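Read the structure below first, then the notes.
The other protein chains are all here in position, but one chain of the complex has been omitted.
When the chains are written out, they are named A, B and C in that same order, and each has its own residue count from 1.
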Amino acid sequence: MSGMGRRFFLKIASATGAAAACSPSHAPEMLVPLLNPPENMVPGKPLFYRTVCRGCGAGCGVTARSREGRVVKLEGSPDDPIGGGALCARGQAELQSLYAPDRLRGPLVRHGTELVPVPWADALAQVGALLGKLRGADGFVHGLRMLSRCEPGSTGAVQKAFVSALTPAAKARVVFEPRDLVCLRAANTQLFGKAELPVLDLSRARAVVSFGADFLETWLSPVEQARTFMAARSGADRPRLTWVGPRLSMSGANADDWLRVRPGDELQVAIELLRWLVDPANRVAHLAPEAAAIRAALPPSRMPQGISPEQIAHLGGELSVRRPSALLGPAALASGGGGTALAAAVQLTNFVLGNLGKTVLLGLSSEEDAPSAEEEVRGLLEEARRGEVKALFLHRADPLGKLPASARAEEALRKVPLIVWFGERLDATARLAQFALADHHALESFGDLEPRKGILELQQPALSPLWDTRASSQVLLDLAATLALPGIVDKDFHELSKSRWQAAAKALGAELDSPHAQRNVQARGIVVGRALAAARPLRLEALPWFLGTRVSPGDGLQLVAFATTLASADPEAPGWLREVPDALTGVSWSSWAELSPITAQRLGVKAGNLLALRTEEGATELPAVINPALHEGAVAVPQEAPELRALGAMGRAVRVERTGKTFALPLTGHASQEGRDLARVVPRDEEPKHDHDHGHKHERGGTLVPPHEHPKHRWAMSIDLDKCTGCQACVVACYAENNLPVVGPQAARDGRLMAWLRIQRSFESISPAAPAETRIAVLPSLCQHCDAAPCEPVCPVYATYHTPEGLNAQVYNRCIGTRYCANNCPYDVRVFNWADPVFVEPLQMQLNPDVSVRSKGVMEKCTFCVQRIRYAEGVARGEGREVRDGEVTPACVQTCPAQALVFGDAKDPQARVVSQQQDGRAYRLLEEVNTLPAIAYLARRGGGEP
Amino acid sequence: MRRLAPLALFLGALGCQAAASPTTAEAPVKFSHKTHAGENQIGCGVCHPYARHSPNAGLAPASVCIGCHKFVSKEKPDVQKLAAEFTAGRPLTWTRLNRVPDHVFFSHERHLAIGVDCKACHGDVASMAMDQKVHELQMGFCMDCHREKQATIDCLACHK
Amino acid sequence: MSVPVAVAERMRSIDKSAEDTQQAPGLGWGALVALAVACIAIGAYSWSLIIRFGMQYTGLNRPVGWGVLITDFVFWVGIAHSGTLISAILFLFRARFRTAVYRAAEAMTVFGVMTAGLFPIIHLGRPWYAFWILPYPNQRHLQINFRSPLVWDAFAISTYFCVSAMFLLAGLMPDAAALRDGSQGLRRRFYALFAMGWRGTAEEWRHHGRAYLFFAAFATPLVISVHSVVSWDFAVSIVPGWHSTLFPPYFVAGAILSGVSMVITLLIPIRRAMKLEGLITMQHLDMLSRLVLLTSLIVTYSYSTEFLLALRGGASPERDTLLYRATGAFWPLFWLMVLGNCIGPLFLFLKRVRGSLLGLFAVCALVNVGMWLERFNIVVSSLEHNRIPFDWGAYHPRLAEIGITVGSFGWFFFWFLLFLKLLPSVSIAELKEEAAHDHHQEAAHAA
Partner (left out) sequence: MPREPGVLAVFADPSAAARAVRAAHAAGQRDVRAAMPAPFPEMMEAMAQPRSLIGAVTLCGAVLGMCLGLWLTIGTSVALPISVGGKPIVSLPAFLVIVFEVTVLVGGLSNFLGMLIGAYIGRRKRFMPADPRFLRDRIGVFLPGTSESARELLRAAGAEEVRDVA
C-alpha cells in the first residue's frame, strides 16, 4: 500500500463525493493520475482484506472489501469458525465508525478547559516529561494505573509490560468491560474455580432454556450461537426453546414457550426447575452423581408468582428426555447477588444434566486479559477518589460514560493529575483527560487476537489511516523508549505483534516456514488449531454460598435493562444503528422506557408520553413505549440508554409518574398484522410433507396472458421464517451495500426511512386475559421481484420493468417520480427520495462505487444487489464457466447469521433455492393478488412436542 | 424516427443527457497521441494499464512517463517540466475529455474482451496531435452499437 | 311595420346587455383579479420549495404517495366537466335552457382543464422531466409505456383541452364578430382575432352549423371518456379502495355533479354582478339544479354500492379500508362529504329551495366542498390502509400543498375573471335566434 497516502484517499473521496447519480455534473472533470501506482490495486476492481471485527468481544473474522483504497463493505470471513461468514448488525456498522465524521483527526492536549490539536512529537514529549517527573528514585511511578478494554493480544501484552515496568503495584492495569457477563464469570469461579465464560455449541442442543439471555442477538457470541442454534432447528428433531423472563427479547421472540415471570423471579424458576430435576420422585435418568448433594443444599420450595408447578414439571420433563440441552443466563446487565445466583443455578442445572462439555463448553474462553470484576473497577475509582492515583492511562475505556452515576466516576477522575486517553472519538471520560491521543480504527491497525483457545485472528489494516492517528500500543512503546523502561526492547509494534502471532500460530500447528506459507496465513487472516473443552469438577462447598442467597423481588415496578440488537438509544452509535428501528418496539433515534399494556392503562400512559422514572439511585425522564410482551411488574429500558446511568443497575424498584409532557417518538410499524396471516406458522403435527407442486402452485393461479420466458437465469430467494431471528443484520448490510442514506429522526417520524429491506414485527394473540400467550412474529420484507409486478405497468416512462433475468428493475435516471409504482405495490417495499441524500464528510468514502447514489425525486428499491450478480457473472465469464449456485449472494443473504435467506437461480434445478421453494412450508406473500413473486417464505414451525 | 435527429438532440439536451463537457482538452504538458501511439507505435495498454481488466481504463502514472523519458527526448521543455513535477512529487492534472454520467456503469474490460476497438468510441487518437472528443458519448451512441451488434439493451446492463 | 322592428329591438337589447358586460372594469373586479394574482404567487412559491428541496415539503410519506395534489387534480378535472356536458349533450338534446349558460360553462371547462393539467406536473418528484411522459423521438431510443394510466391521462387531458377550446372558439366567432363591429382600437382588434374574419354570410353559417354539430358529437363521448380515464388512475391499480369496476360511471357522475354545482355557484354571483338576470333566468338555474339533484342521486347510489360490495363476504383488505375511510382518522371529512354530496342536494326536491338563490347557492357550494373531500378520502384513506398492516400510516397535508391548492384557485379565477370582461359570457347569436323564434310564437298567438 506504498503509494497510497491520505491525500490519495481524499482525492478519490472528493471524486466519489461528487457522485450525484441522476443528474450528471456539467463541470469539466479533472483527472489526477498517481505518481506511482500501488501494486495490486486496480481502480474499478475490489480488493479483499482479512481482519477481525472488534465490535464486541466475540471476535468474528471479517473480509473487508476495498475499492480504490477505501473499505466499502465488511463481510464475515468464511474461514472463521466463530462468525462462519456472517456478521451482525453492529459488525456491519463498524464501517461507519471508521468513517465517523466526529473521529479524532490527531492528538489533542489540554489547554485550560479546551482540548487543542498538538503534533505527535510534542504530545509524546510532554507525556514523557510528566511521567518522568512523577517517577520516584526507584524509577517507578507509584500510583500509575491503567484502565483498558479487554485486549486478548499483543496490545494487551504491551500494556501489561508498560504498566508493570512503571509500577510495582499488582492489579495496576484493570480491564474494563461494562457489558461483560460478570455474573456468569463469578458463578463459574464459585462452582468450577475458574473465572471464565462458556463457549456454546447449540448445534447439538435438543432443548434450550434461556433465563433472559439474548443469546441470538447480543449475548456472548450471538452470530455463532444464532448459526448453530438455527442449524439444529432446521434439523428433523427441532429443539424447543423456552424463554424465562419478564420481557421477550428478540431471542425470546423465537421461543416456543414463554415462562412469563416477575423481574427477579428467574432465579426462583431456575431453582424450582433444578429441584424438580434432582427430585428422585421424578426419576430423571443419567443425572450427575452430585445430584443428591445438590438436593440437600436446596432452599425450601417457593413457587414464583404466576408460575404453576405443572409448568415447572412440564419443562423439567422436557429437559429430562431432550438431552443434551443447554440452559443459558442470565441477561447481560443482571448484576449483584441475584444475577450471580441465577447464573450459578443455570450452570449447576447444566452440570446436573450433563450438558457441560457437550453444549456448554468450559475451558475454551481465552485466558488472556479476562475482564476484571466490578469491585476492581470501583476499587480503582476509590483509590482515585482518595487521590492515590497519580497517572491514569485509559485505553478505549469510558467509566464516566458507561458506569452508573452512583459510581461517582467524575469525582474520582477529577482527582487524577495526569490522564492519558487513547481512543477514536471523544467520550465523556476523554473530556477530563490531559491528553487525548487519537488511536487507529480496528480496520486501520495491525494486531493479533485470541478470542478463545485454539483460534488466532490476525488484525490487518484494510486501508491506510484516514487521519493523523497512531496505534496506542506504538505510542506506549515510544514512551517506553523515551523513558528507557527496563524490559521493553521492541521499538515497533508491528514487528512485536508479528513475532507474537507467529509464535502463537506455530503453537497452533500452523505452517509458517516459507514466506509463501506466511502469506497464506495472512491471506486467511486466521489460524484454527485444536482445543478441547475441559471437564471441570464441581466444588460442592460452593453450593450453600449461592443457594443461600435469597432475593425476593419487591411488589412494585422493577427496572429491567435489556440489550438491543441495534443501538437506537445510544447517542454515540453510528447512524445505521440509530436509524434502523429497534425490531421489537420500532423506535429509532431515541431511548425509551417500556411498559406493559396493563401498567400503561393503570397509569393512563400512551406511547410517546414522557415518564418520570425514579429509583433510590436517581431519577430521569424517558418517553413511554407500550410493549405487549412485557410483564406488568417491569419497566424496561435499553441498556444503551444514557438515562439508564441515573437509574442504576437492574432489579431496582422504580417509581413511574407521568410528566404530562409528550415526546415525538420516532416510532414505526403497526403492532398487529390484523389477522391477515402474512407471517405464517404451521403447527408441528400439521406440517405438510415435501410436495413438489406446492412451490409452483401460485404459477398455476390464473393469468390472462402466458407467463413470460427467462432465457438464462431467474433469480429467486427463499426466506425461512423458522430461522429468521429478526436481528436486522441484513437491514444494515443493505444500507452498507446499496448506499442508503441515513435521514434522521424527523424523517423517521414522518415515515420516510429509506430502508429497502425491513423486519416487519407483529405482536400476535394479544389478550389482556392471557398475556403469557403473547407471541411475536417477524417477517423480512423486501422487493418480491414479481413475475407480474403491479408496479411495472403503471410507470409512464418504463423506469421500472422486468429484466430478462427476472429482476424487477428500477432505473433511477429514468424515473420522474410519479410514485404510482409505490402506491400500487401491495408489499409497500418501494422507497421514494423525499430529499437529496446527505453523506457527511468523510462518510461518503464508504459509498459503494458500483451503485448509483440516488437524487431527490426518484423511486428506489431492492435490486437483489444486481451489482453483485453482475460481479459474479463477470467472474464466471472470466473463468469461462456458468455461475455456480451460491456464488451470487445479495448483501442480506451473505450476512444472515441464521442463514435464513437463500438466494439462487430458479432455473437451475440443483439450486438450493429451488428445493427450499418447493418445501412443504413454502408460501408466497399475498398470493391472492397473484403477483407471482420470486420470493418464497417458509412458514415458521410450531414448537416440537417433548 | 431517427430522421427527427435535430429535435431529438434538442430534447435530449433538455433532458440533460448531454453533459456540457469540453470537446478538446488543454493538457498540463504538450502530450501528443500522434507521437506516442502513432509514430512510436506504443500500445494503448502501456499508458492505460487497467483497460483490459477493469471498468476503468486508467491513466499513465507519472512514473511510467518518466520510465521512458529518463532517456528519451530529455531536452524538450515539456519533458523537463514533467520530470520536475515528478521529482517534486506533484501529480499532473489532466482535463477529462470523454466521460459518461455517474449513473452509467461502462466497462472497458467487457468491451475490449469482445474485441471492440478503442477507435470505435475514442476515434483514431493515433492521428491526433491535439486530443479531441470524436463522439458525444450519449446513450443513443451506445444504443446504436448495441442494437447493431445484437448486444443486450437491458437497462440494467449499464444502469444500476 | 311594428312587428319587424320589435324583432330588431329584441336583438339590439341582447347586443346591448352583452356589450354592457364588456364595459371598463370596476374596482371590485380589479380587487378580485389582484386577489387571484396573490393566490397564484403563494402557489408558485410553494411549488418552488418542492422543486428546490424535494417532496419533503409535502406531508407525503411511505405508504401515502399521493395526497392533496392528486385530489386537486381530480377535483379540477371534475370542475372541467360541466361545460362540455351542458354545451354538447344538451345541444344534442336540443335543451333550450342551455343557450344562456353554456358559454360561461365552456369557459369554465377550458380554465378548469388548464388548472387540472398543472397538477400531474407539480406532483412529480422531478417535474423538470415532465416532458418525458410524452412520446417524442429522442437520441436515447426510449419510448413511453402506453399501458400506464398516467399516459392515458396525458392524452385524455390534452385532447379534452384542445377539443373544449375549439368548441368554445367556434361558438365565440359570430359573437366576437358582432362586438368587433361595435368597438374601436385595441378592443376591436382583440375581437377581430376571435371573430376570425366572420361576416355572418349564409355560406359561413352553413359550415358553422355542421361543424358545431360534429363538435357536440365528439365532445359527448369525450366527456365520458376523460373522467373514466381519470378514474382508471385508481381503478386499474390493485390498491384496496381503488380497485373497483364501479369507478368510471361513479367518477363521471361525480364530475358532472361537481361541475354543474360549480357552474351554479359561479353563475349566481355573475348574473347579479353583470346584470344578466334578463338572459340567465331563474328557469335556467332551476333546470341546472335538477341536473345537480340527478347526479347527486347517482353518486349516492355509487357510494352505497361501493360499501355494500366491500362489506359483504367476510374480512378483506377492501372492507378494512372502507371501514377505515368512514370511521378512521378522517371520519369527519367522510361524513361532511356525505352531507355535501348526498344529503344536501336532496333539498333540491323542494321547489322553494330551487327557487331561492340563497338556498341554491348554499347547496351547490356545499357540493363543491363535498366533492373535493370525496377525492381526498378516496386517494388518502386507501393508501393509508394498504395491504400490509405493518405499513399502515397517516398523512397530514403540509403548508406547501395547501399553498399550491390556493394557487390553483387563484389561477382558475384569474383566467375566468379576464374572460368575463374581455369576451361575451352569453351566446349572443343563439339568444338572437331564440328571440326571433319567441317573437314569432307570440305573433302567431296574437294573430
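To be clear about the criterion, a residue touches a chain if its C-beta (ideal position, glycine included) is under 8 Å from a C-beta of that chain, and two chains touch if they have at least 3 such contacts.
Keep in mind that what you see is a predicted model, and the values were worked out from it rather than measured.
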Per the touch definition above, residue among A:Ala137, A:Ala236, A:Ala484 or A:Val705 touching the missing chain
A:Val705
Touching the absent chain when the full complex is considered, from C:Ala156, C:Ile388 or C:Ile404
C:Ala156
Quick one: which of C:Leu186, C:Ala202 or C:Leu308 touches the chain that's been left out?
C:Ala202
Residues of subunit A touching the missing chain are 703, 705, 707-708, 787-793, 795, 798, 800-802, 932
State which residues belonging to subunit C touch the missing partner chain.
3-5, 7-8, 11-12, 15, 135, 141-147, 151-152, 155-156, 158-159, 162-163, 166, 169-170, 174, 177-178, 180-182, 196-211, 214-215, 218, 221-222, 225, 229, 232, 428-430, 432-433, 436-437, 440
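Note that in this section only the chains that are shown with their structure count from here on.
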Just curious, how far off is subunit B from subunit A if you go by their C-alpha centres, in Å?
46
Could you say which residues in subunit B touch two or more other chains, in rising order?
none
Can you list every residue of subunit C that touches 2 or more other chains, as numbers and ranges?
129, 132, 142
Residue ranges of subunit A touching subunit C (in the complex, touch as defined):
22, 669-670, 672-676, 678, 747, 750-753, 758, 760-762, 779, 781, 790, 793-798, 814-820, 822-824, 826-828, 831-836, 856-859, 926, 929
Residues of subunit B defined as touching subunit C within the complex:
1-2, 4-5, 7-9, 11-12, 14-15, 17, 138-140, 143, 147
Along subunit A, where are the residues that touch subunit B in the complex?
18-26, 28-37, 42-45, 801, 803-804, 807, 809, 811-814, 850-853, 863, 866-867, 870, 874
